[in-house]
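To start, the structure under review is shown below, and the notes come after it.
For this view, one protein chain was removed and the others were kept in their places.
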Amino acid sequence: MYLNQFLLLAAFLFSVGVYGVLARKNGVLVLMSIELILNAVNINLVAFGAFHDTVAGQVFALFVIAVAAAEVGVGLAIVLLIYRNRHSIDLSEVDLMKG
Amino acid sequence: MSAFLRGYLSVLVFGFAAVAMVGAMLGAGRLLRPSRPQPQKYIAYESGVDPVGTGWSQSQVRYYIFALLFVMFDVEAVFIFPWAIRLEALGIFGLVEMLIFIVILALGLVYAWRKGVLRWV
Partner (left out) sequence: MLAATKVDVAVFGASAVIVLAGAIGVVISANPVHAALSLVMTLFGVAVLFVAQEAHFLAAVQVIVYAGAIVVLFLFVIMLLGVDRRENVAREELRGQRPIAFLLGIATIAEFVLLTRGTSWVTGAESVVGPASGPGANVETLARSLFTRYLLAFEITSVLLVIAVVGAVVLARRPPPERPEEPEPLAVPERLHTPQLDDAAPVPATEVPAP
């Protein structure tokens, strides 16, 4: 296994996630795209950990998973609140702070 | 590395066996059964009664808190597994650090309980 294989795959996954965050308007799907980005990061962390023959990469990936759980919990609560106030989860309609 | 992946070969074999079994059963059913499509056959089955409304009914927000608490304690369990393996080597120090971890997490549960979101009205 070569390091660059994993890095290239993670770069693709990250790019797809970035595209999803920028292009989707459904709040839930934007959060899912963020999960894709976090998974790309996890692939990189584990691959570099294996490359340097240390377990630190896996420990950090574990923390990333915990952070992802917290982020999804609060993010989905925010989406629920937006839905309750506006009866829509279209993020392009959330424009109260538009100048 | 390859020897290690060979250990996972049985997982692969099981996967293929599962897919093949489902395919064989459904395929045999398709071959043996008569095919007379009627619109009534595509209605969702509700114990013989005609279904009312659509398949989707909005669930309540209150369930969300429970699902979220499940996720949080799932993550907690993930940290407990490696701790349990190393418990003998870590000794009393490990016990104290996990106790701190669990007590802090329990604060969240206590908060949710005090706010009354765990009550099933």
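Should a chain be cited, it is by its letter among A and B, assigned in written order, with residues numbered from 1 in that chain.
By our rule, a residue touches a chain if its C-beta (ideal position, glycine included) is under 8 Å from a C-beta of that chain, and two chains touch if they have at least 3 such contacts.
Note that this is a predicted model, so its numbers are computed, not measured.
With the whole complex as reference, residues 1-9, 11-20, 22-26, 28-29, 31-33, 35-36, 39, 42-43, 46-47, 49-51, 53-59, 61-63, 65-74, 76-81, 83, 89-90, 92 of chain A touch the missing chain. Take chain B: the residues that touch the chain left off the picture are 1-2, 4-6, 8, 54, 56, 58-65, 67-72, 74-76, 78-79, 81-83, 85-86, 89-90, 94, 97, 100-102, 104-105, 107-109, 111-112, 115-117, 121.
In this section, only the chains that are shown with their structure count from here on.
With centres set at the average Cα position, the gap from chain A to chain B is 21 Å. Chain B contributes residues 1, 61, 64, 68, 71-72, 74-75, 78-79 to its touches with chain A in the complex. Looking at the complex, you find that chain A touches chain B at residues 1, 62, 65-66, 69-70, 72-73, 76-77, 80, 84.
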